[in-house]
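Omission of a single protein chain aside, the complex is shown with its protein chains in their original locations.
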Amino acid sequence: MKPQPKTLTFLTVLSVTLFIGALAMVFLYAPLEAVMNYVQKIFYFHIANAWVGMLGFIVAATAGVVYLVKKDLKWDIVEMAAVEISLVFFLIAIITGSIWAKPSWGTFWTWDARLTTAAILEMIYLAYLLLRKGIEDPERRARFSAVYTLIGAISVPVSFLSIRIWQTIHPAVIGSGNSSAQGSFGMTAPMLMTMFFCLATFSVIFVTLLWYRVRLGRLAEQVDQLKYQFMQ
Amino acid sequence: MIKVHRLVKRFGAKTVLRGLDFEVKQGEFVALLGPNGAGKTTFLRILASLSRPTLGEVHVSGYALPSQAAAVRARLGVVTHQPLLYGDLTAEENLRFYGRMYGIPEINQKINEVIEILGLTLRRADLVRTFSRGMQQRLAIGRAILHDPEVMLFDEPHTGLDQDACDMLDRLLRDVAGRGRTVVMTSHDLARVENLATRFDVLARGVIAASTARVNLGKYNLLDFYRQSMAGIPGKNVNQQTPVI
Partner (left out) sequence: MSTSKRPLFDYLKAIGAIVWKDLAAEIRSRELLSAMLVFALLVILIFNFAIELQPALRTTITPGVLWVTFAFAGTLGLNRSMAIEKDRGCLDGLLLAPVDRSAIYFGKAFSNLAFMLIVALIVLPIYSLLYNINIIIPGLLLVVLLGSIGYVAVGTLLSSMAVQTRTRDVLLPVLLFPVIVPVLLAAVKASSGFLQNLPMNEIWPWLNILIAYDVIFIAVAFIVFDYVIEE
């Protein structure tokens, strides 16, 4: 196992620093929103996590396709790591979203297009992990996972569009506010800057965590090989 | 007919075949021997185009695997220890199905011929799930010869058969092989195989550990040859390989 590359150490330090910076920006720099006060601040983290969750899915789907073409198992590890991490980030996004939703819409959940698609995406992540658990052979596991991420990646936008069409014909009936007007409080320049800063921070955190997870995956693979050689 | 060069097969961390070389000329009947887990089935599956090599070159009937797999399959007949038959169809319907899958012209005539060879004329309209294991194996061979393959692969076809069924199977095997076909058969039953094959190869340690033609067996008997190959003892008139990886 190669020792931790310098870039990774640098990234780790950067992640921590940026995160502290983000906290500072959110709580000290960004102005208090008129209506929602402190509750609105969760929005920055919500958006950042959601963004990373979706980014992760794109990374996973791409890694899957690359694996199918190149047959190099390291892409399988990248794909799995991306899904695992996105699962968590997206879950945080959904939870923070709910926390923000209750005061602003009067309900924790609504079945609008974005939220429903988010739920579907989480289910696809979980199904993916269950699929991997059921297969022993690493090569077959990699192939099937890649195919499933591809199918998932194509169906999610189609689901989103379908629900969107459904929603315009049947507007969301629950929730006091207009639920499709997410984040429709006017964003001033400092708020925008904070939001982008958070996006950048979480992107860096994502890459760092992904790298760690891929290294962990490689290590696990090496352990398997050693175990097998030892047993021979 | 079959040329294998430096074949390597890995399953994840496990390397099963380690640079195996193997060559079979037309008309030869090769018995592939070896202990359980040596990789005989894996090797046969690769030859049957059901599995892909990790490294190395495989040519069957002049076509390369896996790139020209379809051409190979048209010339290959495979019998495994599972009969690959549909229990809810009759013997005739099973043959008809496979006939269509292989695109055989004049199916009815072919089916009649094959049923005749198999000696299953009386039971052709019976559901396969009512067949004994021995009969299912015979029908499986019928399925495999329907398209007149040049090469036949058998993976322990005697498994689970009683003496009579085995004898019938052997008669059928001799008949089938005797038409100029090239045959590779894996087996644990040294006694049976001794009378069927023209050549004996032992797969051990991921390669063909030893190979000898029937004519050279002469003073040994097959069991001694086998034991010695497993122990890595060199013998006379015997070709041997060592693992490449």
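Note that the chains are named A and B in the order they appear, and that numbering of residues resets to 1 at the start of each chain.
Assume contacts are C-beta pairs under 8 Å (C-beta built on N, C-alpha and C of every residue); 3 or more make two chains touch, one makes a residue touch a chain.
Every value quoted in this text rests on a predicted model; they were computed, and no experiment measured them.
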Option from B:25, B:100, B:171 or B:227 whose C-beta touches the chain left out: B:100
Chain not shown: contacting residue from B:60, B:76 or B:161: B:76
Option touching the unshown chain, where A:4, A:17, A:155 or A:229 are the choices: A:155
Touching residues on chain A - with respect to the absent chain: 68, 120-121, 123-124, 126-127, 130-131, 133-136, 140, 143-144, 146-148, 150-152, 154-155, 158-159, 161-163, 165-166, 169
Contacts of chain B with the absent chain, listed as residue ranges: 45, 48-52, 70-71, 73-76, 78, 80, 82-89, 93, 97-98, 100-105, 127, 143, 147-149
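Criterion: only the chains that are shown with their structure count from here on.
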Approximate Å spacing (C-alpha centroids) for the pair chain A, chain B: 51
Sites on chain B touched by chain A in the complex: 11-14
Complex contacts: residues of chain A adjacent to chain B: 137-139, 221, 224-225, 227-229
